[in-house]
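Questions regarding the structure given below will be posed in turn.
Missing here is one protein chain; the remaining ones are kept as they sit in the complex.
Up next is subunit A:
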């Protein structure tokens, strides 16, 4: 009985020995055929073919790996390592040669070119500085849910003055030298607030708009004043809007425009269309608030006029001030644009004297 068992073990051993030998031969064969093909190939395409043939899913290496199941655990370990190192060897040989080939190709292509010679110019047009600043501010208010609203530049006395709590003979009219088309009925809008009265009259509430646009005054042009200039105004009408919201909005806006560390001052200021009225200043960064020529020795620079929309304005636009309240704010844009782009004369902004620098 014992003898029989021994015999069969011996037979089994012989068989196994045979498998091991076959495995060994196969590995060597794969290595040799690869070497032959690899040495012959001289293009990236042929290398990629070899790569698929040897390293692909149905490639030679995976075929070898599938043979391992026939071996014992300890043999699997030995041959597994051998197959794996062959795989690594092939993979790295192919990669190295591919890299060398592609480098050589680049060198050939570039060798005829003087790469220090400048590139071709593609001229993209530039936007006007005022447009750029308007876009920047629009993006801020768009984020807060405001929409850009527009309205006519030829206005009526009603929308430009009367609905804004500036009746005929109001002293505020003296400050705004109006350009008339047919006095007193038709005029060029003296502020973008006229667009706000249009929106309040026409649109549904609640309302959140900003209005960038041209405005006109009967002024003799000089370096700081022009008969046409730009204003930017905003309006928010809702239930329970208060000065705290106005201050919050302006604080955030001013920091967006002038930087996170900007110091602001919120104070009382009269405008006919708002009550209570407010102004926002930023601390002068030329003198750190100590007073200099730039800030007219105030230490602060006035940047925004604002306030809660006057009940007379709401009423004239058919809005009930008992239910709705809102804030409005406004600023001139040109000074900001000039500061940002180093332009010293407002007339240069709007007379085609800004010649755009061509990019190189």
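One rule holds in what follows: contacts are C-beta pairs under 8 Å (C-beta built on N, C-alpha and C of every residue); 3 or more make two chains touch, one makes a residue touch a chain; residues count from 1.
Rule of thumb we're sticking to: contacts and distances are computed from a predicted model.
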item: Among "phenylalanine--tRNA ligase", "Glycosyltransferase family 2 protein", "TctA family transporter" or "Formate dehydrogenase iron-sulfur subunit", the UniProt name of the subunit that does not appear here; value: "phenylalanine--tRNA ligase"
item: From A:53, A:219 or A:345, residue that would touch the chain that is not displayed; value: A:219
item: Option touching the unshown chain, where A:106, A:128 or A:340 are the choices; value: A:128
item: Residue among A:19, A:75, A:158 or A:203 that touches the chain left out of view; value: A:203
item: Hidden partner chain, touching residue among A:182, A:223, A:294 or A:339; value: A:182
item: Residue numbers in subunit A that touch the chain omitted from display; value: 123-128, 130-131, 135, 144-150, 152-154, 168-169, 171-172, 174-175, 178-183, 186, 188, 199, 203-209, 214, 216, 218-220, 226-228, 236, 238-245, 247-249, 251-252, 265-270, 272, 275-279, 291, 296-300, 302, 308, 310-312, 325, 349-356
